[in-house]
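Missing here: one protein chain of the complex. Every other protein chain is in place.
Chains here go by letter, A, B and C, matching the order in which they are written, and residues are numbered from 1 within each.
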Amino acid sequence: MSHKFKPTSKHKFSFGLWTVGNPGGDPFGQPVRKKLTPVELVHLLAEVGAWGVNLHDNDLIPINATSSERQQIIDEFKNALDETGIVVPMATTNLFSDPVFKDGAFTSNDSKVRAYALQKTMNAIDLGIELGASMYVFWGGREGVDTDASKESIQSLKRFREALNYLCEYIKDQDYDLKFALEAKPNEPRADIFLPTTGAMLGFIETLDYPEMVGVNPEVAHEHMAGLNFVHAVAQALDAGKLFHIDLNDQAFGRYDQDLRFGSVNIKSAFFLVKLLEDNNYDGCRHFDAHAYRTEDYEGVKDFARGCMRTYLILKEKVDRWNNDSEIQSLLSEINADDGTMDQYLGKYESNKAAALKTQNFDRKSLGERGYGYERLDQLTMELLMGIR
Amino acid sequence: MSHKFKPTSKHKFSFGLWTVGNPGGDPFGQPVRKKLTPVELVHLLAEVGAWGVNLHDNDLIPINATSSERQQIIDEFKNALDETGIVVPMATTNLFSDPVFKDGAFTSNDSKVRAYALQKTMNAIDLGIELGASMYVFWGGREGVDTDASKESIQSLKRFREALNYLCEYIKDQDYDLKFALEAKPNEPRADIFLPTTGAMLGFIETLDYPEMVGVNPEVAHEHMAGLNFVHAVAQALDAGKLFHIDLNDQAFGRYDQDLRFGSVNIKSAFFLVKLLEDNNYDGCRHFDAHAYRTEDYEGVKDFARGCMRTYLILKEKVDRWNNDSEIQSLLSEINADDGTMDQYLGKYESNKAAALKTQNFDRKSLGERGYGYERLDQLTMELLMGIR
Amino acid sequence: MSHKFKPTSKHKFSFGLWTVGNPGGDPFGQPVRKKLTPVELVHLLAEVGAWGVNLHDNDLIPINATSSERQQIIDEFKNALDETGIVVPMATTNLFSDPVFKDGAFTSNDSKVRAYALQKTMNAIDLGIELGASMYVFWGGREGVDTDASKESIQSLKRFREALNYLCEYIKDQDYDLKFALEAKPNEPRADIFLPTTGAMLGFIETLDYPEMVGVNPEVAHEHMAGLNFVHAVAQALDAGKLFHIDLNDQAFGRYDQDLRFGSVNIKSAFFLVKLLEDNNYDGCRHFDAHAYRTEDYEGVKDFARGCMRTYLILKEKVDRWNNDSEIQSLLSEINADDGTMDQYLGKYESNKAAALKTQNFDRKSLGERGYGYERLDQLTMELLMGIR
Partner (left out) sequence: MSHKFKPTSKHKFSFGLWTVGNPGGDPFGQPVRKKLTPVELVHLLAEVGAWGVNLHDNDLIPINATSSERQQIIDEFKNALDETGIVVPMATTNLFSDPVFKDGAFTSNDSKVRAYALQKTMNAIDLGIELGASMYVFWGGREGVDTDASKESIQSLKRFREALNYLCEYIKDQDYDLKFALEAKPNEPRADIFLPTTGAMLGFIETLDYPEMVGVNPEVAHEHMAGLNFVHAVAQALDAGKLFHIDLNDQAFGRYDQDLRFGSVNIKSAFFLVKLLEDNNYDGCRHFDAHAYRTEDYEGVKDFARGCMRTYLILKEKVDRWNNDSEIQSLLSEINADDGTMDQYLGKYESNKAAALKTQNFDRKSLGERGYGYERLDQLTMELLMGIR
């Protein structure tokens, strides 16, 4: 049984340095775990069976490092990657920790901060490329307001767009093989963050100069903070060809950013997420952007990391089971039965189709009386999830 | 004073028939007000000083009406419009009340329901055109799920897209002068409604065949249900040139769909909304999609309708005051001061600009120590809102 | 397998007439199922294997019924109970549907409404007694405000207390064997309902004249609407000896009142609830206050009802499994290991104990470094819930 749920490189399970390396500080408490070095974290990830490691520039290189320190750190880190076989599929910029970004990075009211943010991102992109990343994530944690008095929101969107256009050009100019993935979050650490949902990001991307270079990085916790169905958000991204990366974790609706172990809050929504990804052959990273409870030491961190991957694989097996459960599938066939009589009206518009449709008589009453069988379908699903079928 | 806040036609204040005509039923209680006829409602709106009236097809024409009944109702309604000068700027389809739509309209799993929804919408569009509407709203209240087991979300998006494409073609085919505005809502009456936020709609529009025909109709209450900043959602729509219509009301974050009197929950967010609309010369309808408390009789309904408009005008006056408050404006100048030294790096990308920027030294520490003055700015704003300045 | 999860009378599974009899109307749509009679509903409940049926006065007796109509209805209903063996463990008053209660019942600003609410409740109590109920629930759906301008909240609490004291005296005066259970809900249908949580009810009970006669009826959906941990609310009620009744259903956090099938949203929280009830030998009713999706016909309603009970029993079996899982239990022993050295300081206060404790040296650092093993424990729990152990 345990063999069955063992992660391998084909599953593309990755973790951020900041996830297993999270020392457990929070707004009300000090760190509880000593900081491990990036090299130690790579070895920890190898030990638990992960495939990739992602990073913010400053997870690896201190913001004050000299260029020789920088190079030494990179060399040691690459060594660790070589030793373990761990890869770096994605990189990103820390534009939120340093006080300089307290009013935002690309949308700060201070032009020097905006310029510095661009500089820092170009350098961080260079670092990502050096480490082999092919995906670059933008999470604008400070790109927002604590009071709407402080920024005109349209101007802020223009500033954010200008920065992304600039950086797309930089990628092209450098001939880097890199795509951008925008990560939305509704609030925290700002009262309101701009472009708060995956949907908003999808809308925004279409206003960029190079929309084809830019997709999204939806995160379970971030949509759940707004009480939104994450599966639907990811489906919209897939439908638009924009699911470039994904951040897996878990989170109760409407709470602060909990970043809990994947699947540890709501099995059902995690199941439908895995089903969506697997049924649609998503072939990007399965990145876990989560961290262990603050009660844990590093043994607990490993339990946490193993649990993320294991739960994904357990649910993947349940997806197969659901797709092959004869009672479920026969009920689905019944639900989706179509006698084809509507084909003459539906599909691509034609004038005569529409004219014919306008004269069609529908038996509204009997259509309204139909029972759809969703209670039974949902109960069968829950029982399958609980291992009863 | 009361003259100052009197609505006129230039303010384009409209109400739906279903708003002032809401009889006060709710999930736990029966209607408390007798139903008024559409003609009576038009006169009520004229009495309180509204400019426009909007409607779902079945607000005016019962779903079972014969065509002669239909014509008689339309004639009487047009008469009332003529008598009062009230216009019909927007129309929409009721695709949610009848049991036939219990599993959705354009996204129902039953192809007959999908076909019927198209037919009903074409007829309702014809009605809207006949009444002079130039904007057509889509609120897909039933386009969602109670369990994700019941629908594949990507397929549902495809179905929704197919219907909108069909209807855009219908408009073109009929040579109607009509635009579409999509209205998002996260949940209620379904557990999860597809495309739950204004941002999601903006993303979706770009996947349509005729995106230029389609914009959004954001609603305060619907974004607030997800705890999202409504001003930011509207700003994104304006920035994208997609604010085709707006539904004004109020609502506490995270609650059921309250549809309260405009500005009656949160003065501050209502103020920044009015400011956004007025500062950006939004010239569409100010539509109030709200209804009176269930404790009210029709005198209370009129108080409610008058209050919506009056609060908008009070806040509009406060916007002028804020824009001309010398202390606020001087603080804003200070906050946004820019010595121009970054102009060489920012703006449109150029290789040499980027190269120069990469070598620039930033005094990160002193930038991080800057005080932005937002507490003072926000307090001045609150005092202005409370009439103390 | 199916035998294993078959409900019997010892499980005390009850449903309200209003649950399986819910015709599927909602704020945006008409009823979708024809109304069944109370007698038909009793037979439906017998068919699915329920033990009890609960009711509001007007679920059985129309508000306008004459006393002879009343008696005939009761006789027929009792017949159905006799035929099926179904019992009536709980009754309650409908103080929310009729327009008369639009401003509240016991807390209305109209003294005639307050008096009528008392009268109606006394009559409904008489009915409950006649049907054999030993528990009487109060859900004050209208006892709240849409604006705080309308009621002084302290006065409202006084009015609510006065009514409950009055009705306790009525019970004593009539020598009825009946207890009261107060059911909290934070909002909907009012913007804010007084005493919004189970905790608030527990506090309020202690201000009554006969607190021993009054307990609580917590409901999953109602605490979840406020994003609160339901298990903790029920634990507080149990701890206080006040868990007189319970309303089982399910609900996503922060949503409108969904009243979904028990366990159909969150398996984990449903599991810990069943565990709490079973581990503490709760012997009251397991009442399902939920209803079928609006997409269902009466076959779906039966699926829904069967699913509620079946999921409870599946989770009950998982509780046994958890309590007997050697890895989980051994981990718990480790977590809760206590060498007894603190016994000298803890427990009941004594002066010398406290003095000794004040001089004790604690190794704060090593206590802070302890790993609690909760990630592992939680992962084991999730796997047990998914049927993997």
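The working rule: contacts are C-beta pairs under 8 Å (C-beta built on N, C-alpha and C of every residue); 3 or more make two chains touch, one makes a residue touch a chain.
It should be emphasised that the depicted structure is a prediction, and the values quoted were computed from it without experimental measurement.
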Residue in contact with the excluded chain [from C:Asp146, C:Glu219 or C:Asp259]: C:Asp146
Hidden-chain contact residue, picked from the options B:Val32, B:Ala149 or B:Ala221: B:Val32
Chain B, residues in touch with the chain not shown (by the definition above): 1, 5, 32, 227, 252-255, 261, 263-268, 292-293, 295-301, 303-304, 306-307, 310-311, 314-315, 318, 368-376, 378-379, 382-383, 385-388
Interface with the undisplayed chain - residues on chain C: 63, 98-100, 102-103, 109-116, 118-119, 122-123, 146-150, 152-154, 157-158, 162, 165-166, 169-170, 173, 186-187, 192, 194-207, 225-229, 231-233, 235-236, 238-240, 254, 268-269, 272, 276, 279-280, 335-336, 338, 341-343, 345-349, 351, 354, 357-358, 360, 362, 364, 367-370, 372, 374, 377-378, 381
Missing-chain contacts mapped onto chain A: 24-32, 96-99, 101-103, 141-142, 146-147, 150, 187-189, 191, 252, 254-258, 260, 264, 293-295
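The definition used in the following text is that only the chains that are shown with their structure count from here on.
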Whole-Å separation of chain centres (CA-atom averages), chain A against chain B: 29
Distance between chain centroids, defined by C-alpha means - chain A, chain C (Å): 37
Residues of chain B touching at least two other chains: 98-99, 102-103, 146-147, 150, 187, 227, 254
